[in-house]
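Of the protein chains in this complex, one is absent; all others appear in place.
First chain written, first letter: the chains are A, B and C, and each begins at residue 1.
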Amino acid sequence: MCRWLAYTGSPILLERALFSPAHSLIDQSLHSKLGAEATNGDGFGVGWYDDAPSPGVFRSIEPAWNDQNLRELAGHITSGHFFAHIRAAIGSAVQQTNCHPFRHGHWLFMHNGYVAELPTVKRDLVMAVDESLYSEIAGQADTEILFYLALTFGLQDDLPEAVARTIGLVESIGAKHGVKYPFQGTIATTDGHRMWAFRYSSEGKSRSLFFTGSVPTLRQLYPEREVLFEVSEDARLVVSEPIGNLPGAWHEVPESSYGVVGGGDDQLHTFRVKPPTATVPVPA
Amino acid sequence: MCRWLAYTGSPILLERALFSPAHSLIDQSLHSKLGAEATNGDGFGVGWYDDAPSPGVFRSIEPAWNDQNLRELAGHITSGHFFAHIRAAIGSAVQQTNCHPFRHGHWLFMHNGYVAELPTVKRDLVMAVDESLYSEIAGQADTEILFYLALTFGLQDDLPEAVARTIGLVESIGAKHGVKYPFQGTIATTDGHRMWAFRYSSEGKSRSLFFTGSVPTLRQLYPEREVLFEVSEDARLVVSEPIGNLPGAWHEVPESSYGVVGGGDDQLHTFRVKPPTATVPVPA
Amino acid sequence: MCRWLAYTGSPILLERALFSPAHSLIDQSLHSKLGAEATNGDGFGVGWYDDAPSPGVFRSIEPAWNDQNLRELAGHITSGHFFAHIRAAIGSAVQQTNCHPFRHGHWLFMHNGYVAELPTVKRDLVMAVDESLYSEIAGQADTEILFYLALTFGLQDDLPEAVARTIGLVESIGAKHGVKYPFQGTIATTDGHRMWAFRYSSEGKSRSLFFTGSVPTLRQLYPEREVLFEVSEDARLVVSEPIGNLPGAWHEVPESSYGVVGGGDDQLHTFRVKPPTATVPVPA
Partner (left out) sequence: MCRWLAYTGSPILLERALFSPAHSLIDQSLHSKLGAEATNGDGFGVGWYDDAPSPGVFRSIEPAWNDQNLRELAGHITSGHFFAHIRAAIGSAVQQTNCHPFRHGHWLFMHNGYVAELPTVKRDLVMAVDESLYSEIAGQADTEILFYLALTFGLQDDLPEAVARTIGLVESIGAKHGVKYPFQGTIATTDGHRMWAFRYSSEGKSRSLFFTGSVPTLRQLYPEREVLFEVSEDARLVVSEPIGNLPGAWHEVPESSYGVVGGGDDQLHTFRVKPPTATVPVPA
């Protein structure tokens, strides 16, 4: 299933977000409280933006709490925009190519949840991926297929539309195969400047999703927390599960919604899935 | 910390003991109930006896619930005498050479517990290992050092004596360094025919240890359990934590005791630690 | 690219074939002489038959010369019918799911060579895999796709026909995309009783392939070699590259041929590729 965390704001060492807080993401790899599985030890990944043209990605199948290299890197890599993900595998192998986040160009994509009955629907989904993108698929995870469907549907041009059509296709193909609740989860994706985070499930009981709000307000609430004074005012965290023992700091994303953060312009919108229309045929 | 399991009896596929039972050892790698840590995902190992002169050992740092190779091997390796161990690391690296069981000649050795404040006492302990054995130490785990101390003290000739002197030395060196409770745990060791299992801690609150008793009795208690009719009457399981949902099948090893099983001759004895005497000097 | 070895005959410890011989397969993982790449350190796999309903498979991404577990298992697993493969990756990730041999039911399949320009042709190939088999594909290796195409074309019923149609499809799709020499390599596959080994390339310059012949003849040639007297008269080795320093023991499989061994009935046949006919449409 997984837990994930996304940060945007002034540059910080990754460890400030990944290791330092109480009940950090790394703690959650061992003992998550809100997740469907308590342990998320089936690998992890971090993706971060810096001056390079595309984001760096570090992924490993070692449980996150064990991985000495992750600690080292988190203590030396500074970034103002990064994703981190810890994995509890459902149905696909534990291997580096199945670890999130996935990358395409300067985009990153990660997910907590699943595509139901993947073996049944996978072929139809994969066949809908644009031919020019197909050979980039390196693993077998449902999330990677979602990403490539979203790219097929124009993620780089109109992201919410692309995600809506992606999940619409998943639900349509699921219905065709008699799958009751085809889609579950929260999705995060970014181009290095803006981050989109979606919360939706076919069943209407979605994985959890939280974000932080105004930093000046947090500074008033928690004047003793140094980290709040080290980051910029537009700094935001988006997480599967709250970290840092900061009750009151977190706003829950409602069901069937998506948020956008980055650069101080926070948005929250209703999310509606877009089923395929006649012009987008469902593969026979 | 860990959980472990030992089997002796007629040959069975390893998976019958490792995977098949309810709340199996592999389940415990993810969700242990009695252990000091719930998750034991810092590696695993199995050691088994067959016709070869020494036991085979398979160890990996992958969490046991993930490891596809372990499932494969467990479905193909048959043995009448084997050890399995899942690890929750305390204080030494997660690496193959720190996974139990440890092997020397035809002996295997594993442990659930720890030597307290290992960095403080390690040098004194290692210096007490016989020179001829020292270079065999391949890792940095406290258990491996215990094994080599026991070999130094004549494990192959008088095993309970050797273990008693080993823990005696640990406690003596601990006292020298102001360590309150130097030793904790259950130890299992075997030569391929007899298995010894010890339960002791300096504090008197030891890790759990259970064994099965008479197979005919179990067959009466659980007539629907096929596996009980497939194994020999002298088959025994010794475990950190009961498996298989067989209440009534398990006898708890008392504090400060050790048991011996194998070949139908079950024994239970009081265990007393042997501090070093003047003739066995504590290293200065 | 890889090197592989297959054995059929009376049961032997895997290590007799994998480690013991001069210039063994494991030696070839470090220093192959005939291969396109000298080092084959991108993982390995063994698949072996015993009493279990399907063969066991052990695969790892560690270089074979390093892997302590492989040495252990090879010293404890006895089999009369097994495959071993060491990998030099071309174009797909080094991960366990891309290691050979691949398994389906009681079949194993491995390959030394490649499908040329895989990113270009992969989608068309994968779309030709039968829907009922598609979701079993666990990795991204060209060889796995070949296997599932062969299963689609009836490998379990008429194996040479299925392989002929598989390579025929590869060549046809390659031609459609302007690939000059679409297929290269040697393929080995088995159901646990008979082994088929193919040598073919679109270019007519195929990877090497050798097999042993009559054991009584070998015993005369090499009376000092104990292993020849330990195995049955119908024992055969099929290899990418000769092992064991037994000049004269090896027969080269000619270009565009396939052999069948197992149970003493050796066959050698011409191999002709079967392009798709109108009734087997090439995906548009």
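Here is the rule we use: a residue touches a chain if its C-beta (ideal position, glycine included) is under 8 Å from a C-beta of that chain, and two chains touch if they have at least 3 such contacts.
Quantities reported herein were computed from a predicted structural model and do not represent experimental measurements.
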| item | value |
| --- | --- |
| Option touching the unshown chain, where B:Ser20, B:Thr97, B:Ser232 or B:Ser256 are the choices | B:Thr97 |
| Hidden-chain contact residue, picked from the options B:Ala22, B:Met127 or B:Leu221 | B:Met127 |
| Candidate in contact with the missing chain, chosen from C:Asp42, C:Asp191 or C:Glu241 | C:Asp42 |
| Absent chain, residues of subunit A that touch it | 48, 50, 52, 56-60, 68-69, 72-73, 75-77, 96 |
| Missing-partner contacts on subunit B, residue numbers | 92-93, 95-97, 118-120, 122-123, 126-127, 131, 134-135, 137-140 |
| Contacts of subunit C with the absent chain, listed as residue ranges | 30-31, 38-39, 41-42, 61-63, 66, 68, 89, 93-94 |
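Methods note: only the chains that are shown with their structure count from here on.
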| item | value |
| --- | --- |
| Other chains in touch with both subunit A and subunit B | C |
| Copies subunit B and subunit C touch via same or different residues, half shared test | same |
| Interchain centroid distance [CA atoms averaged], subunit B/subunit C, Å | 41 |
| Interface hub residues of subunit A, defined as touching at least two other chains | 93 |
